[in-house]
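Missing here is one protein chain; the remaining ones are kept as they sit in the complex.
Let's turn to subunit A:
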Amino acid sequence: MISHRDRNAQRIAALDERAEALPLKPGMGIADARAMHPTIDIVEADPQADLRLLDGLADWCDRYTPLVALDGTDGLFLDITGCTHLFGGEHAMLDEILARFFHQGFDVRAGIASTAGAAWAAARFRGRCIIELGEEEALLGPLPLAALRLEPAIRSSLESVGLRTVGAVLAAPRAPLVRRFGAALLLRIDQALGRQDEAVSPRLPIAPLSVERHLAEPVILIDDIERLVFLLATALKTDLERRGEGARAVALLLFRVDGMVTRLVVGTSRSIREPRLILKLFQEKLTAIAEDFDAGYGFDLVRLAILTTAPFDMHQADLADTTEDSEEDLALFADRIRARLGEGAVLKPVAVESHLPERAVAVIPYWQDAPQRISPPKKPAGPRGLPSAVPFQPERPIRLFQAPEPVEVPASEIPDGPPRQFRWRRALYRVAKVEGPERIAAEWWRKEEPTRDYFRIEDTDGRRYWLYRQGLYDASKPPPRWFMHGVFA
């Protein structure tokens, strides 16, 4: 028995068959139920876990069709258009799905119909049936109004005027129904009967290309999986060649016998189609998850899907084949690291036009292109086509702390001057030489930030630091604070 909190009282949310036979009902108070049957076992409801389970089931259903959609908290839509022949027709497919769910320990009701609404009603109120095109009205007629997926308010108001079955609503004239109960009712009816299209939004975008392999004998070893990946990638290569494209993101889906699905995605910084390279990326990915990789009783379905494609630029090798395509090497290297260590593993800096030092450089992942917005404008060419020299290059540190670290400055000789000594990371530093201040203020649209006075400071050991004082000395305000922002060579 599962309980949940509803309007400040613990109530029964769901029951199993034995509890239903007792008899207990959903919506009953837990205290009442306990009083009647002290031996019942009560579990607190966990909607998050339920959703995770449904997500897992949806993943598993990916093996039947790529178009799987979640329906509320307790249902799944599978768009099996064009997939049934792979499983020997609709009947055979329905039987297989039900049998497999049964073996996994789920009690599932399913229905197949040509509209989503009719299938929903068939699954919930008929169970294990196939509604042919045109039979929807016959199916829905005797069913209660709940079969139409209506709001409870509309449903109760319909019932209050005596329309208790779908058949009765269908028989009523449409115009007064719309006037009285709103357009939603007619929309649901039309969707159920196929007069209006209903889009089932799939959980995942459909891969433009995908190839899979059903295995008679489940595979367990990573070596076997890698070999399969190579075979599947080889099969994909011809398709990619015909389209003149290469893969930018590839997903590997491993369907375990007991229903778990492992989904591995690798991204590439340039389009690739060589099976060898795709395999290399997945090898890294498999190495990265080696500890969490649990083959269980093996995988019986392996699918390789290309999620995004991009035009593939061909290049011709010279006769000796000695040209070093260094950029390609680098891209592959970056992709492998990305596959193993995650998206932010290889980074590149991009100069940004900003006064604030920490904003003047953006660090973005290697495969991303610099956004147009932040890339600085091209410098106008000087005389003789040379880029004009930068008139003034301010001294900047070579390392910048990710967050400026607070520094204790006991006293400076003059209020706005540099410190004589300072304490940073619990060590005392004596200042030998100072240059500055260099006042840096934020851009005018960032008014709230106080100005910073930067000092280049060399301590008695010869280390050079970049310190700044945030704000100015003012009698009315608390004294400004000092920060360590970077170090020089």
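The working rule: a residue touches a chain if its C-beta (ideal position, glycine included) is under 8 Å from a C-beta of that chain, and two chains touch if they have at least 3 such contacts; residues count from 1.
The working rule: contacts and distances are computed from a predicted model.
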Listed names "Cu-processing system permease protein", "Protein ImuA", "Glycerol-3-phosphate acyltransferase" or "ABC transporter ATP-binding protein", matching UniProt entry of the absent chain: "Protein ImuA"
Per the touch definition above, residue among A:R11, A:R63 or A:R456 touching the missing chain: A:R456
Per the touch definition above, residue among A:T39, A:Q402 or A:S476 touching the missing chain: A:Q402
Sole residue of A:R52, A:H103, A:R227 or A:K433 that reaches the chain not shown, by the stated touch rule: A:K433
Subunit A residues touching the omitted chain (full complex): 320, 322, 324, 326-327, 329-330, 333-334, 336-337, 340-341, 344-351, 357, 360-361, 363, 366, 393-402, 425, 427, 432-435, 456, 458, 461-464, 486-489
